[in-house]
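One protein chain omitted, others in place.
Right after this comes chain A.
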Amino acid sequence: MRAAGAPVARPFGAGRHVCWAYADRAEFVAVARRFFAEGRAAGGALRLVGGGLPDIDGIRCSSFPDPAAELSTWAAATEAALADGYTGLWVVGDATPLASPAFAAYEHQIDRFIARHPLFGLCAYDRRVVDPAALADLACLHPTHNVPGVPFRLHAEEGTGHLAISGELDSTGTAALARALDRAAPAVVDGELVVEAGSLDFVDHRSLLQLASYARDRGATAVLRTPLPAAARLVELLRVPGIRVEAS
């Protein structure tokens, strides 16, 4: 969990971005309450967004911002919360009706903001409604989620906002990795696409080839920063252009 328990000590640090797939309304309400209780204890401002939700602990539900202005809306709201003396902004959103590839792209954009600002987002999805494959694609763009069978997370690194990948990259996630990269559309800087993989637990050759191919298609070299000795060894064995490994 990003910055778990630390928001008061670091009021202007990173927030937290959680994907929560819920089974029914009761679970959603319980999880939202817990999140709000933590936010309240941390001195945060609280917001509830979604369609047709009941009040939760006295917090009125409002509708999601206009998709085109979503990022700037939350950035402004976070700043306003800080200006009002709160330590951050805690938002619970039921994003079930918004689940789509375009919204997945937004999930990564807001994740990059959250990695550097005290915005705390709980993105809830109704697992009875959202297609499991689409749900997995959304979950893997959060640093924390509760969706089983999602082997890796592609997210922003806390503090820097750099592209990071955590968990395990193996054949079960190769196709999802390609989709996640497409949605995140990470920036190429000086011909390099840097991936912070300090919390990556495993990487296989297919995923390395996938990263290399993604980088090559953008005229770049993927730089995987990882302490995993297997990553450097496999890249040396494969001799594919478009990727190198830096020990971290």
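Quick note on the criterion: a contact is a pair of C-beta atoms (placed from the backbone, for glycine too) under 8 Å apart; a residue touches a chain by one contact, two chains touch by 3 or more; residues count from 1.
By our rule, contacts and distances are computed from a predicted model.
Undergrad: Between "ABC transporter permease", "Pyruvate ferredoxin oxidoreductase alpha subunit", "Histidine kinase-like ATPase domain-containing protein" or "Ethanolamine ammonia-lyase large subunit", choose the name on the UniProt record of the chain that's been left out.
TA: Looking only at the record, the undisplayed chain corresponds to "Histidine kinase-like ATPase domain-containing protein".
Undergrad: Of A:T73, A:Q109, A:N146 or A:T172, which residue touches the hidden chain?
TA: Once the missing chain is taken into account, the touching residue is A:T172.
Undergrad: Taking the full complex into account, find the residue in A:A95, A:A164, A:L211 or A:L234 that is in contact with the omitted chain.
TA: The one listed residue touching the chain not shown is A:L234.
Undergrad: Can you name the residues of chain A that touch the chain not displayed here?
TA: That gives, for chain A, the contact residues 151, 168, 170-172, 202, 204-206, 209, 228-230, 233-234, 237.
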